[in-house]
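Everything below concerns the one structure shown next.
Note that this complex is displayed minus one protein chain, with the remaining chains in position.
Order as written gives the chain letters A and B; numbering starts at 1 within each chain.
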Amino acid sequence: MLTVLVTGLAVGALYAAAALAYNVMYSTSKVLSLTTGHIFMLSGVFGAFFIGELGLPMPVGFVGAIAIGTLFGVVTEFVAIRRVLARSDEHLWLLSTLAVATIVQQSVGLWWGTEPKPFPRLIPQDFSAGIWDQKYWLPIATIAVLVVGLELFQRRTLLGKIFLAVSEDAFAARARGVSVNRVRALSYALAGILGAVAGFAAGQLTFAYFALGLTLTLNGFIALAVGGLGSNLGAVVGGLALGLLTASATYFFGGEYQQTIAVGLLMLLLLVKPEGLFGAKRTRHV
Amino acid sequence: MSVADVAASGGLQATRVTKRFGGVVAVDAVSLDLRPGEIHGLIGPNGSGKTTLLNLLSGYYAIDDGTIVLDGETLNRTPVQRRPFLGVARTFQKPRLLGSLSVLDNAMLGGWRDARAGFVGTALALGRARRDDAVLRARALELLHGVGLGGVLDRRANQLDHAEQRFLEIARGLAMRPRFILLDEPAGGLTEHEIEQLARVVTTLRDGGIGVLVVEHHTDFVFRICDRVTTLNLGRMIAQGSPQHVRNDPEVIRVYLGA
Partner (left out) sequence: MNLRNPRLPLLVAGAVAAVTLPFWAGDVYRVHLATLIAAYWILVSGLNLVVGFTGLLSVGHVGLLAIGAYAFAILAGTHEINPFVSLVIAGGVGGVCGFLLGLPSLRLPGFYFAMATLAFALIVTEVTLAQQELTGGGAGIAVPGFGGPFESPDGFYWLVAGIAVLFTVFTWNVSRRMWGRAMIALRDSDVAAASVGVPVYKVKLTTFTFSGVAAGVGGALFGALQSYITPETFVFELGMFFFICIVIGGRGVILGPFVGTIVLTALPEFVAPLANLGQFFYGALLLIVVLLVPEGIGHVFTWLRERRSPRTTDKQVVTPDLERLAAAIRAGREA
């Protein structure tokens, strides 16, 4: 039973991190990028590649994975967002991020293989630790630090405040001399760092697996929709709730209907409360 | 004319209608009645609530207080997409056309309330869908020639110039066979000559028995063609009556014309 709780928290923390990455990118671009989960996947795969295959020391592998995540964030913004936002069609970004996500996932599949590969031990620890194993507490602790760090960044630093300003009213921010393009690129880099750190820390839980991206893109989105688009508190609550729910569903009903239960509950919630638990109401303009 | 008289003659009637956005009262207890066969002008400075009132009448926003009555029937909760069936059409401040379709297709879309064929019948090419099309095409053609777009029937709507877009929106609205049409700044962006044509079109609508509500910035245009004028300021009605009366109202001169 404790295992269920711990697994749920660890997986839930990962979903929460994906939801946060969505939020960071959404705030400056108003785009929900389908590449979100793929940041985590890239970090896991490259972490395993750097440390496991190339035999680099752990800190080097960690920095390398973060570099890959950041690069991916910036490239996504440059290729799939910047040019598309200039056009008026609102759904074009869905197609462009879908295309980038597919390209990345299939490239990794071709190069790394489509079977999950183990992620190296990061800290010396006996495998008999049970629920105290690092594959659980490491992602939970890391993501807790990321949540606090993100909150401090957005509230305390100048750059964080500029992010919020662009998020509230990009037009007004531009009028005050803020380069919205640059801020957007920075936010995608930030989401890349966030996703890479979380993906690296959770590597032992998720394995280095090319299809992880799609799962996290979907479940991170469910966490976000439950918590409410744009709300970081909502992202964390939604992620943990979803993680605990799927873990206990697996425990009680077996793992066969995980996705079905998660999506079914999301649908119910959205029908009752379309803006999510902590989200702002959408208003319509004519 | 009393309330009972309006109800008897048929009309679109808003009584003490109120709309709030957050803490802001965008429309504050405004009453207005639109009768068949009249042109009613709605003027006021920017942010006075003109377009919001139009959106309330056409159902895009739900009213917070008051009533909207059409021929004695309350419309307060009737959704947007039901109102065309009751005979209320509208145009938009920024024309909302289907850019990839032809002018003729755009105007035909206005006839949706008279399309009887269901999806399955259409897919199986039963006669009804073809008859719908023939009737609505003929109607759209007449209306397009009527408003002066007979020469550009096959042109894609996104290749029209601004005036043509405005006239196409009116033609699409008329294809609904409305008894009331609400025009949101129809003269916006038009040249003097085009405004002249617009005035002739709007007058023809009135003479055809349609009640026209014109929301406008262009006061000369409104005072020239309207039978009655309502003036709003900061969401409140400050004057209502004949163009003469409103034009000489000291409050109107102060907040609007004198500005």
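By our rule, a residue touches a chain if its C-beta (ideal position, glycine included) is under 8 Å from a C-beta of that chain, and two chains touch if they have at least 3 such contacts.
Since the structure is predicted, the reported quantities are computational estimates derived from the model, not experimental observations.
Asks: Sort by label and list the shown chains the missing chain touches.
Replies: Even though it is not drawn, that chain still touches A, B.
Asks: Per the definition of touch given earlier, which of A:Ser96, A:Gln154, A:Ser167 or A:Gln204 contacts the omitted chain?
Replies: Final answer for the missing-chain contact: A:Ser96.
Asks: From the list A:Arg83, A:Arg155, A:Arg182 or A:Lys273, pick the residue that touches the absent chain.
Replies: A:Arg83
Asks: With the missing chain put back, one of B:Lys50, B:Arg139 or B:His218 would touch it. Which one?
Replies: B:Arg139
Asks: Name, in rising order, the residues on subunit B that touch the hidden chain in the full complex.
Replies: Spelled out for subunit B, the touching residues are 58, 60, 79-85, 89-90, 92, 96-101, 105, 108-115, 117, 119, 122-125, 129-130, 132-133, 136, 139, 142-143, 145-152, 155, 161, 163-164, 167, 172, 174-177, 193-194, 197, 200-201, 204-205, 207-210.
Asks: By the contact definition given up top, give the residues of subunit A that touch the hidden chain.
Replies: Its contact residues with the unshown chain are 32, 79-80, 83-84, 87, 89-92, 94-96, 98-103, 105-107, 110, 214, 218, 221-222, 225, 256-260, 263, 267, 270-271, 274, 282, 286.
In this text, only the chains that are shown with their structure count from here on.
Asks: Starting from the mean Cα coordinates of subunit A and subunit B, work out the distance between those two points in Å.
Replies: Taking the average C-alpha coordinate of subunit A and of subunit B, the gap between them is 47 Å.
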